[in-house]
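This is the structure I want to talk about, given as structure tokens.
One protein chain is absent from this view; the other protein chains keep their places.
And now, subunit A:
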């Protein structure tokens, strides 16, 4: 969570400087700067995910060296999951919490001609992002562990795609549907990488031992 926060800080710093340095009345430029800001932020988030992976790697080595039987009490997969959840929680919290606070107060949604589904779609979008961050954490760490660069690039591309699709808002079908599809894909991929299989799933669902 802290690492996500730092990445957000740095990316907003960059965006802020860019905005201040440019002409505030130039609409397309502002929009362009915003797009640039979003993309840069995505890249920075993934960079920080990688840095966090490095840090956790060192930690695991320390734990292994320290333990009696040579294996660490927490595995890299668990750390990947926790890292993903941390990123997701922070991202979701930052996206939603002001909305929630405003939702408590009086008001009408979309009174100025905006979409009336603003709160709903924001909630769904945040949810899908939180899940996606979790899965991306697992995929990313797995890719780093086994040196599969294509997995890492896939995560980055997915993140860029999801963020880019939100530019279609308020045309919500353009952003929510692809995001959910991507989430389903990432979920199955992460599940398979974590050692799950169709058999496991069936056994779990049918409550066999």
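Convention: a residue touches a chain if its C-beta (ideal position, glycine included) is under 8 Å from a C-beta of that chain, and two chains touch if they have at least 3 such contacts; residues count from 1.
Note that contacts and distances are computed from a predicted model.
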{"item": "Among \"ORM1-like protein 3 isoform X2\", \"Geranylgeranyl transferase type-2 subunit alpha\", \"Presenilin\" or \"Serine/threonine-protein phosphatase 2A 55 kDa regulatory subunit B\", the UniProt name of the subunit that does not appear here", "value": "\"Presenilin\""}
{"item": "Residues of subunit A in contact with the chain not shown", "value": "1-2, 5, 8-9, 11-13, 15-16, 19, 34, 37-38, 41-42, 45, 52, 55-56, 58-63, 65-68, 73-74, 79, 82, 86, 90-91, 93-95, 97-99, 101, 118, 121-122, 125-126, 129, 162-163, 166-167, 169-170"}
